[in-house]
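One protein chain omitted, others in place.
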Amino acid sequence: MTHNTFGHLFRMTTWGESHGPALGCVVDGCPPGIALTEDDIQPWLDRRRPGQSRYTTQRREPDRVRILSGTYEGVTTGTPVSLMIENTDQRSKDYGDIADKFRPGHADYTYWAKYGLRDPRGGGRSSARETAARVAAGAVARKVIAAAGMEVRGAMVQMGARGIDPERWDWAQVAENPFFCPDGETAEAWAHDLDRIRKAGSSVGAVIEVRAMGVPAGLGAPVYGKLDSDLAAALMSINAVKGVEIGAGFASAALTGEENADEMRKGADGAPEFLANHAGGILGGISTGQEVVARFAVKPTSSILTPRRTLDRFGQETEIVTKGRHDPCVGIRAVPVGEAMLALVLADHLLRHRALGQGDGGRGWD
Amino acid sequence: MTHNTFGHLFRMTTWGESHGPALGCVVDGCPPGIALTEDDIQPWLDRRRPGQSRYTTQRREPDRVRILSGTYEGVTTGTPVSLMIENTDQRSKDYGDIADKFRPGHADYTYWAKYGLRDPRGGGRSSARETAARVAAGAVARKVIAAAGMEVRGAMVQMGARGIDPERWDWAQVAENPFFCPDGETAEAWAHDLDRIRKAGSSVGAVIEVRAMGVPAGLGAPVYGKLDSDLAAALMSINAVKGVEIGAGFASAALTGEENADEMRKGADGAPEFLANHAGGILGGISTGQEVVARFAVKPTSSILTPRRTLDRFGQETEIVTKGRHDPCVGIRAVPVGEAMLALVLADHLLRHRALGQGDGGRGWD
Amino acid sequence: MTHNTFGHLFRMTTWGESHGPALGCVVDGCPPGIALTEDDIQPWLDRRRPGQSRYTTQRREPDRVRILSGTYEGVTTGTPVSLMIENTDQRSKDYGDIADKFRPGHADYTYWAKYGLRDPRGGGRSSARETAARVAAGAVARKVIAAAGMEVRGAMVQMGARGIDPERWDWAQVAENPFFCPDGETAEAWAHDLDRIRKAGSSVGAVIEVRAMGVPAGLGAPVYGKLDSDLAAALMSINAVKGVEIGAGFASAALTGEENADEMRKGADGAPEFLANHAGGILGGISTGQEVVARFAVKPTSSILTPRRTLDRFGQETEIVTKGRHDPCVGIRAVPVGEAMLALVLADHLLRHRALGQGDGGRGWD
Partner (left out) sequence: MTHNTFGHLFRMTTWGESHGPALGCVVDGCPPGIALTEDDIQPWLDRRRPGQSRYTTQRREPDRVRILSGTYEGVTTGTPVSLMIENTDQRSKDYGDIADKFRPGHADYTYWAKYGLRDPRGGGRSSARETAARVAAGAVARKVIAAAGMEVRGAMVQMGARGIDPERWDWAQVAENPFFCPDGETAEAWAHDLDRIRKAGSSVGAVIEVRAMGVPAGLGAPVYGKLDSDLAAALMSINAVKGVEIGAGFASAALTGEENADEMRKGADGAPEFLANHAGGILGGISTGQEVVARFAVKPTSSILTPRRTLDRFGQETEIVTKGRHDPCVGIRAVPVGEAMLALVLADHLLRHRALGQGDGGRGWD
C-alpha cells in the first residue's frame, strides 16, 4: 500500500504510462497450484476495454495480456506472475497542448509540483489506463478467492443525479447494457442523459457498488489492517474516486442505534443469520459472513470541451480545452476496476487470515 | 497499515485493551530535534477524554500520558517514542453479561469467529479506548507537521439527520460547545436532540469534517500511496466509521465536469490560486496546496438500552441489553481522533516526500 | 525489518534507551490461543541478565517483565502483546565523560552525525540493553514455534582465538558454565583467558552458533524473503555483530561441488535423510527439514580501560577511557539474543508459510 504496490501477502505492483510502450503488473504472493492462463484474465480486460460503446473513449486498444512468468504448464508455481499489456494506440499528437498547461481537475499540476517534471502524454502515470493492470491482477485474485468460495460483482448505481431503484436490482441486467446497470429502466434513462452530456462535450459523475459473496466470517484484522480500512484505501486509489462507504455508509449518520443494529438469529443450517446488513458485512474490521457491500463515488471526467481557466508551467494565466478522446462518464469503466480492487483485498486478507492457522474463516459453536 | 501499525516512515504501533492495565503506542520514525514533553500531548488527550459532559460516557479515566523513550532533555532523538496511558477505571463487572452473548453492531461475533476466543471486557481490543493511543501519537505528528507549517482541525458537521449550516461555520465555536460544532445555533439544537436520545437509552450517528491548513503542493504519491487513499484507510480504521469522502465527495457524482473543475489563477503572491476546492486539496493522490478536506460518517453507538435479538457463543438465540456507560453519540469523541489520523497521514507523507530530495513540496515556475 | 520493527507477520517493535525509565516491545501478529504468562518469558530474560558471573557487566537489573496487553486469562487473543521492563539501575554518573567525546567502536559518532544530537546516557538506544526486549519477544516466538514442533538452542563456539572442539559438543554443558559453552574443557580454558583479559581492562570477541530443531521442510520464500536472508538480517542487527554464516558458511568457499553436495537417501521413516548438512538446513532460501544452523561473529567490547584517541563533538582531538561497568566479552550475553532472533525469524516464516494454505511444511511423495 505504498508506492506502486498494493497488498501485503497477495501483492500487485503496477507500472506503465498511458503512452509508453506497455503497461503491466507483477502479482506476487499468489499461492501455487491454481490453474491460470491468459484466458482467465482476458475476459475481464475486455469488459473494461475502451471503445466498446459510444459512451466510452474511442481510443482503441486491443489490451491483449501476456503472462511472462509465474506459471508452469498452466498452473501457478508460487513465484511472481508478471503480466504485460502492450500499448498500440498511442496517438500522442492529441495531447500536445497539455504539455505546458495544467488541466483543471487532472493531476498535471500536482505531478509537476511534486516531481519537478512530468510525462505529459495522456496523463502519463496518472492516466486511467493504469487500471488495466489492476483488472489483470484482479483476475488472478478472482481465481484465488474463487478457490475459497468467494466471488465479486459490481454495478453502477447512480449516474449524475439519477440513481437506480434498488427494488429493481437484477444482476442479470448488468451484462445487458453499456452501463453495468442492474436496473433496466434506469439504464435507458441514463442512455438519454449521457447522449446529451456527450454531445455537449460535458461529463458527469457516478456511484459504483461492489459486493462480495461467499466471504467467510473472520477475514480482516484489527486495527490498521481492517478489511474496510484496506477496502477504503483500495477504492480511493482508483482514479477520480472521491468517496467510499461500507454498508449503510453515510446514511448511517442519520440512523438510531436501534435501526442500525443488525440483529442475529440462527439460520436453517445452524449458521448465524443476520436480519439486516447495515454493517456491509464488516464489524470491527472483520467480516461477519454476510455479503461485503461497498460503494464509491467517481467525479465527472475532468476532460471537457468547455474552456476552463488555468495556469501554464511558466506561471502565466491561460485557458484550456481538452480535445482528446475521453469518457463522458469514467464511472462506467470504473465498475470492473472496483471489482478487481475488492477481489485483491479479499485475496490478501484470505492469505493473512490463513497465516494465523485458524482455518479459512468462521468457527463452530462452543 | 497492517496489523496494529499505521504509517510507513512516520509509524504508530498501538496496543492495549479496554480493561487491561494500560494502553499505549510506539511512535517510530519521528525526526530528531523536535521539542516534545508530556505537556505537548496531554491537552489533546484531555479533549478526547470521556466524562467531560453529559453527552459522553461517564467512565472516568484521567488518561495521563507518560513518555517512556525517544526524548532526551525534552527533545526527540530520532529513536522510538513510547507512550503509555494507564487504565484506572476498569469496572469489569459492568460487562459480565456480554462474555457469552454477541452484541449486535459490535465486533463481539467477528473477533470470536476470527480468533476462536476473545477478551470480553469492554470490547477488549475493539473498544474505542484504543483511540486514546491514536490521539497521543497524533499529538507527536502535530509537532512534526507544525514544523513544516501545517495544522489540522476538525468539527462535527452532522448529528443524526441534522447538519450544520456551512454559512455559519466559525472555528471559534468549536471549543465553545460539547459537540465540537462550528455552528453555535446547530449546537443548541443538537443539545436538545441528544438529551432526548440519551434519556431514551438510544444513540445516533454523525459526520465529522477534518481539514489541514498549510499543506504544500506535492505531498502524496501515485498510485497506491495516494494521500487520499492513505487518508481513507486512516479514517475508516476509526471505530464505527462507515464512510469517508474527500472534497466534494459523494456529491461530486451529481456534478458536471464544468462544475467540478477547480479553475486556477495566479494569486497576489504569484502562487497558484484555485477558484474552488471540489478536489478537497488532492488531485491524482497529491496535494494541490489548498486545504485538505475530508469527512467521515460514524454510525450510531451500538450499545443501547432497547433489547436486541442475538446469539450466544453456544449458538443459542437470545436477547441482549447493553447496560454499560456509553456515549449516545460516539461521533463527538471521534473529532479529535479524526484530527489525529489526518496529522499522522500528513507526517508520514511529509517524510515520504522528503525522501525524494525535492524539498518540502511545491516548486517554482519554469 | 525497518526502523525499530522486525518481522512481517509475526512482528516485534522494540523501544527504550539504556537509561530511560523503561524499555519494551510490542509483539504483533501472535496467533490466538497460545498459553502465555510472565513465567514463560522471565526465565529467558534471566539467562541474559547482566551481573550473573564475574564475566558480565556488574550493572544489576532485575529485568522483571510485565505483560500489558494481548492476553486474556493467560492465553493470547491475537491482539498485540505489549511487554515492558523497567530500568532500575541507571547510574548515569558513570557515563558523564562520554557526553562530548565519541567512543571509538561505539555508535556515538554515527548517531550524532545522523541525528544531529544523541542521548549519551549509556549509549542510549544503541546500548545492548535493547536486546532485553528481543529476548522477551523471542520468548513469545518460542511458544509459537514450539506449537509447531520447533525449538531453538545456542552456544558460544569461539572466544578470542580459541574455538571449541566440535567433537566434544554436549548440549548439557551449555547450562553448566558461564559461557554457554558446549565443550566443558574449552569452558575452563576460556575462564582463564577471560580472567586475564578482564583484569587487563581489555576485551575480546566471540563466535556464537544457533540451531533450530524440528523445522519442517518448506519454510522460507524466494527471493528477498529467503529464510537465510532474513536470518542474516536478524543476526546482523544484534549489537557488535560483524559476520553471519549459514551451514558451512565461509568454509564453503574452499570446498568442491562434490564435497559440498548434501546427498539424499530415504530414512527409516520414509522421510528424506541428508547425508551431510553443509547447507545448514536451507537451500534456495527454503528449509530442507534438517537442523537450521547459523553462526555469527561478535566483535570485542569497545569499552576498554586503555586510552584511545578520538574526537569530541567540537571537532577537537582528545583521548577517552571508558570506565563504566562492561562485559569483557559481550559475545557471552549474545547467545540468548541470537536464539531469540532465530525464534523470531522462524515464527514469522511459519506464519508466512501458512498463508499459502499448504499446511505447516513438507509434503508427501507423488
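Chains here go by letter, A, B and C, matching the order in which they are written, and residues are numbered from 1 within each.
By definition in this document, a contact is a pair of C-beta atoms (placed from the backbone, for glycine too) under 8 Å apart; a residue touches a chain by one contact, two chains touch by 3 or more.
All values reported here derive from a predicted model rather than from experimental measurement.
Q: Which displayed chains make contact with the chain that has been left out?
A: Touched by the chain not displayed, across the whole complex: A, B, C.
Q: Taking the entire complex into account, which one of B:G16, B:P32 or B:P300 touches the absent chain?
A: Of these options, the touching residue for the absent chain is B:P32.
Q: Quick one: which of C:G74, C:G116 or C:P166 touches the chain that's been left out?
A: C:G116
Q: In the complete assembly, which of A:Y72, A:F314 or A:W365 touches the absent chain?
A: A:Y72
Q: Among C:P32, C:G138, C:P182 or C:G280, single out the residue that touches the unshown chain.
A: Considering the complete complex, C:G280 is the one touching the chain left out.
Q: Spell out the interface residues on chain B facing the chain that's missing from view.
A: Touch with the absent chain occurs at residues 8-9, 29, 31-32, 78-79, 222, 351-352, 354-358, 360.
Q: By the contact definition given up top, give the residues of chain C that touch the hidden chain.
A: For chain C, the residues touching the absent chain are 1-6, 8, 14, 102, 104-107, 109-116, 125-126, 130, 158-161, 197, 202-207, 217-226, 228-237, 239, 242-266, 270, 272, 275, 278-280, 282-289, 297-304, 306, 308-311, 313-317, 331, 352-353, 356, 358, 361-363, 365-366.
Q: For chain A, enumerate the residues touching the unshown chain of the complex.
A: On the side of chain A, residues 3-5, 11, 13-17, 20-24, 26, 28-29, 32-33, 66, 68-70, 72, 75, 77-82, 84, 111, 114-119, 121, 124-125 touch the unshown chain.
Here, only the chains that are shown with their structure count from here on.
Q: Take the average of all CA coordinates in chain A, do the same for chain C, and state the distance between these two points in whole angstrom.
A: 45
Q: Express in whole angstrom the distance between the two chain centres, defined as the mean CA positions of chain B and chain C.
A: Here the centre of chain C sits 38 Å away from the centre of chain B.
Q: What's the distance between the Cα centroids of chain A and chain B, rounded to whole Å?
A: About 26 Å separates the centre of chain A from that of chain B.
Q: Listing for chain B: what residues touch at least two other chains?
A: Residue numbers touching two or more other chains: 3-5, 14, 111, 114-116, 125.
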